[in-house]
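With one protein chain removed, the remaining protein chains of the complex are shown where they sit.
Take a look at chain A:
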Amino acid sequence: MSDPVSAVRQRIRGLLVDLFGAEHPVHAAPDEGSLRAAGVSSTGLVRLLVAMEDTFSFEWDDEVRPEVLRSIDSLAGHVVAVRG
């Protein structure tokens, strides 16, 4: 059975497919890789953040640290942390 962070990572990757399609270069990026370097624009990031709120039933906070938004792995870690 996968650990909670791994499961969230997979769901985030599913959201990325839904948002950007299966051909987007972000899908080749490692979990720890920069989303911006993988071609996720600020507009795309906003859409991902909104989708994550809906999928994981939480709300982002203005105080969240910049590094949380860096990669799939850091996003997943945040989700697991805020959801306990």
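Note that in this section a contact is a pair of C-beta atoms (placed from the backbone, for glycine too) under 8 Å apart; a residue touches a chain by one contact, two chains touch by 3 or more; residues count from 1.
Methods note: contacts and distances are computed from a predicted model.
K.L.:
So which of "Betaine/carnitine transporter, BCCT family", "Alpha/beta fold hydrolase", "Glucose-6-phosphate 1-dehydrogenase" or "Biotin-dependent carboxyltransferase" is the UniProt name of the chain that got left out?
P.N.:
Options "Betaine/carnitine transporter, BCCT family", "Alpha/beta fold hydrolase", "Glucose-6-phosphate 1-dehydrogenase" or "Biotin-dependent carboxyltransferase" narrow down to "Alpha/beta fold hydrolase" for the missing chain.
K.L.:
Given the full complex, what residues of chain A touch the hidden partner chain?
P.N.:
The list for chain A reads 18-24, 36, 39, 41-47, 49-50, 53, 59-62, 64-66, 69.
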